[in-house]
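The structure that follows is given in the form of structure tokens.
The complex appears here without one of its protein chains, the remainder shown in place.
Take a look at subunit A:
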Amino acid sequence: MFYREAGQFKTSYKADQALFPILQDRVGLAVILITAFAVIPALANDFFLTSIMIPFLVFSLAAIGLNILTGFCGQLSLGTGAFMGVGAYAAYKLTSIFPDANVIVMVLLSGVFSAAIGAVFGLPSLRIKGLYLAVTTLAAQFFLEWCFIRIPWLYNYNASGAIEVPRREVFGIIATGAEATPLARYFIVLGITVLIAFLMANVLRGRIGRSWMMIRDMDIAAELMGIRPLQTKLMAFAVSSYICGVAGAMMVFFWLNAAEPSSYSIRLSFQVLFMVILGGLGSLGGAFMGAAFIWILPVILKFVPGLLGFDLAAETVEHATFMIVGALIIFFLIVEPHGFARLWQIAKQKLRVWPFPY
């Protein structure tokens, strides 16, 4: 009733292949964007921004990156954490070498380095598929993590072995470092995430996005239709790693302020992979939903016992959160193995015919 496209006629192919051909979707997106850019900054406190929104956006971007590779091109990867780390260390080195340059530009540039490294580790994908490919990306994860620990040049020979983000200003506003306000960080992270998500939506609906999906769905047929498998897969690896690299750089520059090699461990790879699987393979919207579920739900759950008046020890709450989130993951995967994106599609389909579903 509220979600019905009856009467919305498209008279050109241009209108038919728009990103959001249905009016209700466009309104919905506008509401989300207004909320993100105006309502949240106006109402939210620092805790909400730094502990919920900024990590959520960083993880969403990382999930988009992995989704390009795994969800759209069908190449399973467990090296996401390491590729994010490459972005972080590259951005750190870039800001150390060019202290006066715009830090946002440096963060966006750092992705180029992880794209190059991602493409190198994507080379085996020509011959290896599925779980076996996952194992070779696991090699990338361990090798790169080793590099972060053993190559002191990467962290400027700090005694601590960690990278600490220096203070940098963008147009007179402190953007990074401990003094940067959560609001400034939030706007930068939001801007980069929305921009990359939008650009990727464009790529995915065109020739290149289709060539990735062709490789994913039937690689032999794709090859016989003129798709070069190696080039296409390497491009997916490069684009995916670029996005993961930018997410990794944002993670340390606008959220954590400092990072150790262990911040980019296999744990992070799995976390992002779970977001992608739970959100829905092959869906940009699903990446956001998956990130929200895996990151925001535990944070909220921690406050539930307090609000209900239970006085529980911090560890108990922590453990209970783990159990509840784990149970919910299993529950949702049984209900819909294709993730939240598919659930949302089914919901939309039901809404279209509501209240007369026959």
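Basically, a residue touches a chain if its C-beta (ideal position, glycine included) is under 8 Å from a C-beta of that chain, and two chains touch if they have at least 3 such contacts; residues count from 1.
FYI, contacts and distances are computed from a predicted model.
A.B. asks: Considering the UniProt annotation of the chain absent from this complex, which name among "Sulfate adenylyltransferase subunit 2", "ABC branched amino acid transporter family, ATPase subunit", "AhpC/TSA family protein" or "Heme exporter protein B" applies?
C.D. replies: The missing chain's protein name, per its UniProt entry, is "ABC branched amino acid transporter family, ATPase subunit".
A.B. asks: Based on the whole complex, identify which of A:213, A:266 or A:328 touches the chain you can't see.
C.D. replies: Of the listed residues, the one touching the omitted chain is A:213.
A.B. asks: For the chain left out of this view, which of A:33, A:105, A:135 or A:199 touches it?
C.D. replies: Going through A:33, A:105, A:135 or A:199 one by one, A:199 is the residue touching the chain not shown.
A.B. asks: Among A:87, A:122, A:182 or A:282, which residue is in contact with the omitted chain in the full complex?
C.D. replies: From the options A:87, A:122, A:182 or A:282, the contact with the absent chain belongs to A:282.
A.B. asks: Name, in rising order, the residues on subunit A that touch the hidden chain in the full complex.
C.D. replies: Subunit A touches the missing chain through residues 13-14, 17, 199, 202-203, 205-211, 213-214, 216-218, 220-228, 235, 282.
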